[in-house]
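The complex is shown incomplete by one protein chain, all other protein chains being positioned as in the whole.
On to chain A.
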Amino acid sequence: MDLNKRYTAQSWPDHPETATLEGKNKFVGFWLLLAAETVTFASLFATYLALKDRGPDASEFTAAGLFELPLVFAMTMILLTSSLTSVYAMHHMKNHNFKAMQAWLGITVLLGLTFLGLEIYEFNHYVHLGFGFTTSAFSSAFFTLVGTHGAHVLFGLSWFIALMVRNSKRGLNMYNAPKFYLAALYWHFIDVVWVFIFTVVYLMGVIG
């Protein structure tokens, strides 16, 4: 295949992400990965629920005393909005509008970076309070669950940036359209996991 084959909005396929065999394979394989990731996070959630507020008797840290909702609310809104901006990016991808897609992906990356910055601030704050990874069973379970999600955010951001930079001069073609599509799917999945994190860890944590 000619990687540099040019398309116009009128010759661009309706579903460029699955128009080639490679695209189809990636699409199926990636959803299989997401299904497996669901199970990974389920085990981390189950561990967290089992160890919540547990640890050495001297540990004075509990979910109800530690978590603060305003920060979590801001992080939730930012990540949810970044999910929408990546929907906009894919809308423009399907319309073969490369510049608009890159712009929306750029906004998505900025929102993701803000989210990551707030999460780092939050973790740093906890560590300064004396709530570190090894403080208690609760702290280990919390940092592992939320930290694994944060690592996914970092990976998703790196993925977006790598795709944007690598393809900046190529424009959209049959080779990179599936890549952009899957990165956006990954980003939505990160938001799906966060919905359960803010509900199960933070909201249910504050209730006690």
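Basically, a contact is a pair of C-beta atoms (placed from the backbone, for glycine too) under 8 Å apart; a residue touches a chain by one contact, two chains touch by 3 or more; residues count from 1.
Going forward, contacts and distances are computed from a predicted model.
Its UniProt record calls the unshown chain "Cytochrome c oxidase subunit IVB", which is the correct pick from "2-oxoacid:ferredoxin oxidoreductase subunit beta", "ATPase", "ABC transporter permease" or "Cytochrome c oxidase subunit IVB".
Take chain A: the residues that touch the chain left off the picture are 1, 8-11, 13-15, 18-22, 27-28, 31-32, 34-39, 41-43, 45-47, 49-50, 69, 73, 76-77, 80, 83-84, 87-88, 91, 94-95, 174-175, 185, 188-189, 191-192, 195-196, 198-200, 203-204, 206-208.
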